[in-house]
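A single protein chain has been omitted; all remaining protein chains appear in their positions.
Think of it as A and B in the order they're written, each chain with its own count starting at 1.
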Amino acid sequence: MAVMDISGRSAARIRAAVSRVDVQELAVLGGIVILAVALLLGTEGFGTSQNLSNVLYSASVKAIIGIGMTLAIVSGNIDISVGSATGLIAAIMAKVMLAHDVPFVILVLIGLVIGALLGCVNGFLVAVLRINPIIATFATLNIFAFGKQYVFGNDSQLLGVPSSLRWLGAPGQTLGIPHAWWIVVVLMVVAWLYMECRPNGRHLYAIGNSSDAARVAGVRVQRRVFGVYVVVGLCVGLAACCLVGSNSVVDVSFGSGFELDVIAGVVIGGTLIFGGRGTVFGTVLGTLLVALVANAVILFGLPSGLFPLVTGIAIIVAVMAGVIRERRRAAA
Amino acid sequence: MNGSSVSEGTGSPRQSAVASRWLPTWSTVWGYVSTERVVLLSAMLVVWVVLMRVLQASGSLSGSYDLSLLLSASYLIVPVTLLALGQMFVLVTGKGNIDLSAGGMVSIGSMVLGYTVGQWDWPAAIGILVAVAACAALGALNGLLAAHLGIPALIATLATSYAFTAVAVLMSPDNPISTPSVTSMSSALAKDVYVFGPERPPVPSLVLWLLIPVVLLTWVAFNRTPFGRRLYGVGVNDSAARFVGIPPKRVRFQAFVCSGLLAGAAAVAMTATYATASPTAGANLVFPAIAVALLGGVAFTGGAGRVGAVALAGVLVVFIHSGLLIIFDGIFGDVYYLLVLGLLLIVAAILNDVLTRRFSGS
Partner (left out) sequence: MLTVRGVGKRYGGVRALGDVSLQVEAGEVRGLVGENGAGKSTLIKIISGAEVPDGGSVSVDGALLHPGRPLDALAAGISTVYQDPQLFGELTLAENVFLGDETVKNGRIDWQSQRGRVRALLIDIGLNPDLADQRVADLTVAERQLVAVAKALARKPKVLILDEPSAILSGAEVASLFLAVRRLRDQGVAVIYISHRLDELKEITDRVTVMRDGSIVSTSPTQELSIRQVAELMVGKSLEQLPDRRGAAIGERVLDVQEISRKGRFEDVSFGVSSGEVVALYGLVGSGASDIARALFGVAPIDSGNIFVSGASVTVRSTSDALSIGVCMVPANRKEDGIFGANSIAFNISIGHLDRIRKLGWLVDRKRERDIASDAVRHYSIKTPHITNRISNLSGGNAQKVVWARQTMGDHKIVILEEPTQGVDIGAKGEIHRFLAQLAGDGRAVVLVSSDLAEVQHVADRILIVRSGSIVAEFAGDAPAAQILALAAGDIQVDAAADRKEA
C-alpha cells in the first residue's frame, strides 16, 4: 500500500514536470535529430559505430561538467575556471599514475577529492568573501592554470601514462556506448531528482531568481552557493578521470577552452544565463548538439578553427533567445 | 606622490569628477593608504623592489634586478597597460560590463596589420589606421551585443573572444607574417631610445610615442571631458543618468568601442615589438589587463577608478613579472606570474568592493 502511495506521488510529480518540458529543449532535440540525419545521409564517416561512440564520448566529458555547471548557473552564479581545473586534475592524476601503480577506485577518488578541493576554493571566494563569481573564477582560472603548468614542470606532455582509467575513457565501452555516457545519464537523473524533489535543490532556483528574497524566505544562501561550487569541482574531477582514461599522453593543453563548450551546452539547453530556470536534461541535450556540430565540422573537412567560431555564435543566439523570452514575459 | 588630497581650507577646491576621493576626516595612515590607490600601489612597488634587492644580495637571483632589466622588460608594459585602460573604459560603466575578447581583438588587429603592411605593402600609417579601425569595429560588435541587445557582457565577450581568436586563426596563412615590410615597420616603430644617454640602458620607443601619449589622452578623456563624466555617471547610477538625459546603453556601447580602439593600439605594439603579425598576438594579455585594471582601483561594479592608478598598476605588474623571471628558472617565472596575478586580482577585487560599499553611502 505504502509503495503504491509513494509511486503515486512521484508519478504525479514526474507527470507535472514532464508537462513543463520547455520549448527550447524540444527545439534542441529536434536539432539533434535533424543534424544526425543530415550527417548520416551526407557523410560516410558519421554512421560508423567508431564515430558515434567518439561523439558520445566527447559529449560525455563536457556533459559531466555541464551538469555541475547547470546547478551553478541556475543559482545565478558561474564558473569559468572549469577548463584549467580539468587540466590541473588530469596533470596531477597522470603524475600519480606514472609514479605509482594505483587501483582504479583510488584514482577516481583522488580525482574527486582534488576536484572538490578546487571547488571549495571557488566556493570560498564567491560565497564567503562575496567576490563576484566572474572575477573570482577568472582569477582561479589562471591560478589553476599556474598549478597545471607547475605540475607539468618543463615538460609539455606526460608520456606513457598507464591505462588504469581506461574503463572511463573512450575505449571503455559496452554495447558500443562509452561508460562515460552511462555515467552522464545516471548523473543527470540524480541531479534532476535533486533539483526537483529536494528542498535544497529547489532553493537553487529561488536563489537564482533573487538571492535577497531567498535569504528573507529562510534559504541558507551561502551554504547552497558554496555547495554548488563543490559539486562543480566534483564533476570536473570525474571528467578529468575520463580524459586521462582515453590517452596515454596527457598534454598541457588538456581542458583548455572547455568552459566555452560547457557553457554553450548549458545555455543552448535552455538554462537562463541570469539564473532561476533550467534543467540538466536540457544541458545534456545541448552538449550533445554541440558535440554533433564539432563532428560535422570534422566530417565535412572544414577548418577546425571554425568550430569555436560556430560555438561562440551559437552561445550568443541561445542567450539572445533567452533574453527575448524574458522580455516578452516581463511585458505580459 | 604628494599629499595634495587634502582639500579643506585651500583656496581652490580641486576638481573632483571621480570616485574614490577620500575625505578630510580620514586622518589615519591606514585610511590614507587604503583609499588612495596610488599610494597603496607605490607602497607595494617600494616593498617589491626592496624584496628583490634583498634576494639579490643573498644571491638567490639569476640576474641582477636593476634599471637595465626593468627597462628591457618595459616593452611588456605597453600592450598590458593599453588593454588595462581598455578594460577600464568598459568596467567603469558598471553593471558587470567587462571585455574578455580584448585578446582576440589584438590578434585580429595584428593579422590585419600583417596583411595590409606585410603582404599588400601598404604604407605603415595606413595599415595602422585600418587595423585600429578594424578593432574598433569589433568593439562595436561587443557593444551591440552587450549594451544594446542585453546579453550579459561576460557571456557576450566570452563568446566573441573565442570567435575573434578563431577568425584570426582562420585569417592567417600557414606561417606568421614577418615579411620585410613588417620588419622595417617594426624597426621604425619599436626601436630602443637612449633617453638617458649612450652609456645607460635604453627605453623602448613604443613606451615613449605610444604608451605615454595614450595614457595622457585617456586621462584627459576620463577627467576633463563630458564623455568621461558620462562614463562615471552611468557606472555609479545608471538610473539617475537616465534622469539627466544620458542614455546608458549608448554610453556603454561607446565604452566597448574605446576598448576596441585600445586593443588596436595594443595590436600595433605587439606586431611592432615582435616584428611579426601573428594570430596569437593577443593570447595571454586579457588576464594581466584585467588584473592591472582592478589593481588600479577599477571596481567591477563600476563608477570607480583613476587612470593614474591603472598606469601605476601596470608598472607594478611588469616590475613583478620581470622579478619573477629572475627568481625562478626557465619558464617557471611565467608560471608563477599566473599565480601572483591571480592572488593580486582577488585581493584587489575584495578591496575595491569594500571601498565601493563604503563610499556609495550604503
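FYI, contacts are C-beta pairs under 8 Å (C-beta built on N, C-alpha and C of every residue); 3 or more make two chains touch, one makes a residue touch a chain.
Just so you know, these numbers come straight off a predicted model, no measurement behind them.
Undergrad: Among B:Pro176, B:Pro204 or B:Gly233, which residue is in touch with the absent chain?
TA: That would be B:Gly233, which touches the missing chain.
Undergrad: Decide which residue listed in A:Phe144, A:Trp167, A:Tyr205 or A:Phe281 touches the omitted chain of the complex.
TA: In the full complex, the listed residue that touches the missing chain is A:Tyr205.
Undergrad: Can you say which of B:Gly303, B:Gly323 or B:Gly342 touches the chain missing from this structure?
TA: B:Gly303
Undergrad: May I ask you to list the residues on subunit A that touch the chain which is not drawn?
TA: Touching the chain left out of view, subunit A contributes residues 6, 8-10, 12-13, 16, 193, 197-199, 202-203, 205-206, 208-210, 212-214, 216-219, 276-277, 329.
Undergrad: Please give every residue of subunit B in contact with the chain that is not shown.
TA: Residues of subunit B in contact with the hidden chain: 7-8, 12-21, 23-24, 220, 224-226, 228-230, 232-233, 236-237, 239-247, 303-304, 356, 359-362.
The rule we apply is simple: only the chains that are shown with their structure count from here on.
Undergrad: So in the complex, which bits of subunit B are touching subunit A?
TA: 96, 98, 145, 149-152, 154-156, 158-163, 165-167, 169-170, 287, 290, 294, 300-301, 330-332, 335-336, 338-339, 341-343, 345-346, 349-350, 353
Undergrad: Which positions of subunit A touch subunit B when the two form their complex?
TA: Interface residues on subunit A, with respect to subunit B: 78, 80, 125, 129-132, 134-136, 138-143, 145-147, 149-150, 154, 257, 259-260, 263, 267, 273-274, 303, 305-309, 311-313, 315-316, 319-320, 323, 327.
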